[in-house]
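Comments concern the structure below.
A single protein chain has been omitted; all remaining protein chains appear in their positions.
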């Protein structure tokens, strides 16, 4: 019989976290089927390893061969990992996949992860995330001042620059905190995962997105474990990861559409809002300032940010004359 | 064998010192949380660093409190049998437990804790949240520190057993140092 290669994988998510947790399982299934059982991947969820935000370390040390997580979680360890999930005012999903696979993104990501004996691959996309649930309407920049919002990471830094107060709340206490006005707003994902959190019952305003236009999850692979695989299994593994990522993007899109319909049915009063122009401009400027600071500190950061900016500039022109133009023209027909 | 008694007392003093540190950190925690609530509610002002300090303090308290508790008999036993044993019987039980359970366990976790904290130090790990605390290795380093302190407290417990078995001193068996 042929040798069976067994890999272990740790995921950030708990055992039945929908969509995010489906992606690695889908990947493992595809890999096993394509290899006719020669490549088996065993997935441990956070309930087992208890280290949702320790995947980087676990895969790096070889405790696990692979991980499924999101690159921006490692920002505190390796600042340049921030740029491979999504960026405020950045690319949308098709543009970002273009950058990864054809615009030099994968090479830059490898450059960041290589010193740690790790390989990183796209791991599934949520699509455009919503801006979050707000208890009160945001009309002016003053409304943002002192706004207590659960918004972690880089986007939180952007809002902090505008005078908002990013706040840490344990995820188990989020619902109660928002319900009782301990915080004024929070961001989660989008309808696909927000529905079950129940935020639509307690916050009337659902703002459209600006800060996570294309959240890409991540497969991490320990380089030594990768090198032990024969070439054909390496190819099968990377193809499975790519396919599972694409599948997750579709699944997210579908679930968001479904769940949004459910939310609207149950709570027709949800008010979908977009931040006013001047607020978006201020956010974008704050975002740019932060990026400029990072770029000035580290040449690799600058290289990544320049590459993203250049790619987006090119791709957006196409997006505008294709998807945007199509939607605009079709919408005008509906009226 | 005065040496063993002195050593035992030295370890007790060390554990008491941990108790003092933890108590001061506890009082700091109490006011830390109060301050954060007050600032958020009354002044609409949130400091992520102060919020993170809460769990830094709370976890240092329980981690370093464990070795203190070992020294002061603060850890729960299923005493269906234990409470009916003679002092010699109790000393043999504790001696066995320390050598077979406590010392190997704390040493092993402490050992892996060193690597864990060192990784964080080598990467210069900081909080991933805006305005969070830097130097994550310090709080991660409390894990091995606490487990090695548990080993030391365990050695203190062994000495106490040896002193009791040799009939030198029954300190720590007849009168547990702290009672509720």
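As written, the chain order gives the labels A and B, with residue 1 at the start of each chain.
Please note the rule applied: a contact is a pair of C-beta atoms (placed from the backbone, for glycine too) under 8 Å apart; a residue touches a chain by one contact, two chains touch by 3 or more.
Convention: contacts and distances are computed from a predicted model.
Enquirer: Between "TRAP transporter large permease protein", "Glutathione-binding protein GsiB", "Acyl-CoA dehydrogenase" or "CoA transferase", choose the name on the UniProt record of the chain that's been left out.
Expert: For the chain missing from the view, the UniProt record says "TRAP transporter large permease protein".
Enquirer: For a quick check of understanding: of A:201, A:273, A:302 or A:316, which residue touches the chain that isn't displayed?
Expert: Touches the omitted chain: A:201.
Enquirer: Which parts of subunit B are in contact with the chain that was left out?
Expert: 19, 22-24, 26-27, 29-31, 33-34, 36-37, 41, 54-55, 58-59, 61-63, 65-66, 68-70, 72, 74-83, 85, 90, 93-94, 96-97, 100-102, 104-106, 108-109, 112-113, 115-117, 139-140, 143, 176, 178-180
Enquirer: Using the document's contact rule, name the residues of subunit A that touch the chain not shown here.
Expert: 14-16, 18, 45, 47-52, 54, 57-58, 61, 63, 169-170, 172-173, 175-177, 179-182, 196-198, 201-202
Throughout what follows, only the chains that are shown with their structure count from here on.
Enquirer: If you average the CA atoms of subunit A and of subunit B, how many Å lie between those two points?
Expert: Using C-alpha averages as centres, the distance is 39 Å.
Enquirer: Name, in rising order, each residue of subunit B that touches subunit A in their complex.
Expert: 40, 44-46, 48, 51-52, 115-116, 119-120, 123, 125-132, 136
Enquirer: In their shared complex, at which residues does subunit A touch subunit B?
Expert: Residue list for subunit A touching subunit B: 57, 60-61, 72-78, 146, 148, 152-154, 156-157, 160, 165-168, 182.
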